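Every protein chain except one is present and positioned as in the full complex.
Order of writing sets the labels: A, B, C and D. Residues in every chain begin at 1.
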């Protein structure tokens, strides 16, 4: 569960409602909420955005929205250290009992990409071919994720546009029928609502989702790259300790504070040292 | 027929009309429609956008608009599995009866690109040359599609600009002749109409078309890449089963859910396994 | 003559004037034109844009404007088929009578790039060197054209900015001297004129020119690439029929409808077939 | 301490307060400050921006904000000359007493990257491997810094959006309850405050931080590249004087005025001259 993300979402909603109902003189006025709910305005903004997204993207992308929300708020953990540990153990197993011995262990592997990659190795597919298959796979995941992210980015562009269209429709209607001066204010308020809806839709829904999907994508890709690198090293029959070192370097520099403590380096230096003796 | 796309378009139009005619107090007021139709405003916005697109692009692109609409709403299906099946059968035929035997079968092939590519192979053109011809072809298709897409993107930029120009013209005329205060409201309403037209043109017509053409282009390119890859494999005399596997991998990673079921992988692993025995 | 382009320009001007003079109640009111002409506003917007373009770009670019307009409205025709025909004939001549025999024929060649490129071949310059000279030349043309296009793009950015600056100046003057309420409307109308001028300048002049120059550039580059490819093939002593085929492939995929008729492919296939026998 | 940076920040705050309290007629009116403080507006703008950043980014990035501020206002000095001096001395030591002799000296090295890089050399890791490890490290630092910078850039985009959302909420509430005409002005003032907060947040906080982090990143990367280059040269056993020259060239062209004095060049030329004799 991405607690911060959910808190962020709840906080955003809460703050918008607070901004609506709070009045410096009168305190909390829940009646204000009524001013901000207008079904035709919702229809124009949310419906219009949805409609042009339906023209712009294939149907399949809409079915993925629940999955995207799940990825964002209840992400599969990509524990890089766990992956490295798993790969190191496979490497040890392969060193001691041969690559074929890995086949039996694959049943327990939950990560599809790791499983498939190892199967290629177990099946003695040529190293070059394994390399090209893994790279094609990573490229395609990258492409697919980016086109998913683009869906939300386009949504974030369409929503304020339909907000403005709604406001223009409201203004034209209001200006054409300006008989009662007292009605101008409330009519204009309603006209502005679509602009508000459009901005909220873009800034609380579409853009944060696009950003977070990008972050999740980067996390997943790092793990996938660790797996790809690890599997290639296992196939090459490299020393398990060396494989572990190499994979740790890939994430260390991601995690480590740029001006961190010296001790950690000392430890790594020693590890590299012993590795030397091993080689 | 792209049902979702057509529904999206109908929904967008319907919602705009609903936003125009619906009134919280009076219900549906069809008379409001009259407020939103102003021929000089349409002339300025639609005509102006059309005029500068005529300056900006060659005539030929305008003749392609109906074709683009057809691509969007009644797309040629690019069924990747059908392509892979077809290519696999050609590969089997070529293995059993030789490359020349494909010539007779080409009459039934409807896809021009597949046909032409196979003809190159049948004609025993050098593998390097085939490769370079196919790549040049794909590059040019890519370029041509992108310049088509750019036409709609430029349209989406010009339309709101002419909307604003129209509004400014209306405002200047109104402000210069402000004799009757009661006339200000309706005059301003008319002035705002061009901005509304410009926004609608950009967000319901130009942008969704540009986006969908991009999606269609990606689908077509994936099929073309499958064909190119398949034809090259047939020429190289690869095992038909292996060709099928390889092409399936190209689309699988596009379709498969990123964290899909393990069974599928097992099956593929077995297939890869048997392939091994075959090689 | 680019009839569509000129029609587009005339149409844009006509529509703007129509928008200005047409009045739903009174019909055509040419007196409205007076509302839209204000010399100080023109000075600020057009002059200001010109002034900052003078700071931003070297003098030489201003002298190129007439040439750019000529390229846009009276373009040199880049008939790709004519080029291919010419090159094919040179190739035949070179095959029959040797490369040196081309020298005499060069006097009739009007295209400077083709002439120069062929001269390199006639002079027996090394193939690698010819290749590098032609590529450098194409790169530099590309760069120069893009910096020309940038001039108009910057103009399209500066014009609305000076439009807004003019409106702000007008508003400040108006607000400071608000003695006569009846004068506010017309004063505001004049203030808005600069914004209108800036938008028109950007959207009817600068942007369409920038777009069309880009299109012309692409056309010219395709021809230049055909010439470069053809000259290299002539130097390599390739079969004239094969050269023609190869160059046609470069433009075919540009022109051909993506899902065109099958006959054309058949014909090409045959041509490729005969070529084979020739090789 | 980045004095200019802190002065800039203080100056920006001071100028905003000056703009708020200064009145041409009445001089300094501190009472004006009250007009600009509205807690619900702060909640909507600052809170809303924070909330969507919480959805958009992982928690870890928020914990880095103090570190980023420290990097900006109290930067670790990356004195390139000191680094070059240090590396030159290590090079001399390595030449005279061998690479292993560096191990003892590493305890005094404070820069983690330099230390780790030298350790790789001391541990006789293969030159190719050292090269690939250093490059991976630099790539990852680059990536991590850029994703940090993106956090502030997204903040700079969200803040004005929530400013506008707050203003729309305020306007709708105001327009709906327009009973007392005298209350309109102050109510509108409050509504505008969120837009002001959003702009200030973006332009005084988020954007300058993003820009300065980018500058700091460039400085750090230059030092890291000097270290990487130096360590590789030490491993290759290059002449210490030549290493110094080479590293100085990397920063000289960064620091030197583009049309500087000729003397400096003469000196360098001489140095290069003597180097020759040395080689």
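Methods note: a residue touches a chain if its C-beta (ideal position, glycine included) is under 8 Å from a C-beta of that chain, and two chains touch if they have at least 3 such contacts.
All values reported here derive from a predicted model rather than from experimental measurement.
Engineer: Looking at C:54, C:69, C:82 or C:236, which makes contact with the chain not pictured?
Structural biologist: Candidates C:54, C:69, C:82 or C:236; residue touching the omitted chain: C:54.
Engineer: Among C:3, C:24 or C:43, exactly one should touch the missing chain; which is it?
Structural biologist: C:43
Engineer: With the full complex in mind, choose from C:95, C:116 or C:241 the residue touching the hidden chain.
Structural biologist: Checking the options C:95, C:116 or C:241, the one contacting the hidden chain is C:116.
Engineer: For chain C, which residues reach the chain that was dropped from this view?
Structural biologist: 38, 40-41, 43-44, 47-48, 50-59, 67, 76, 110, 112, 115-116, 119-120, 123-125, 133, 136-137, 140-141, 144, 147, 154, 157-158, 161-162, 164-166, 168-173, 175-176, 178, 190, 220
Engineer: Write the list of chain D residues that the hidden chain touches.
Structural biologist: The missing chain touches chain D at positions 4-5, 7-9, 11-12, 15-16, 18-20, 22-24, 32, 35-36, 72, 185-186, 188-189, 192-193, 195-196, 199-200, 202-204, 207-209, 211-212, 215, 218, 249-250, 253-254, 257-260, 262, 265, 268-269, 272-273, 276.
The rule we apply is simple: only the chains that are shown with their structure count from here on.
Engineer: Taking the mean of the CA coordinates per chain, how far is chain A from chain C in Å?
Structural biologist: 42
Engineer: Indicate the residues of chain B shared as contacts by at least two other chains.
Structural biologist: In chain B, no residue touches at least two other chains, as defined above.
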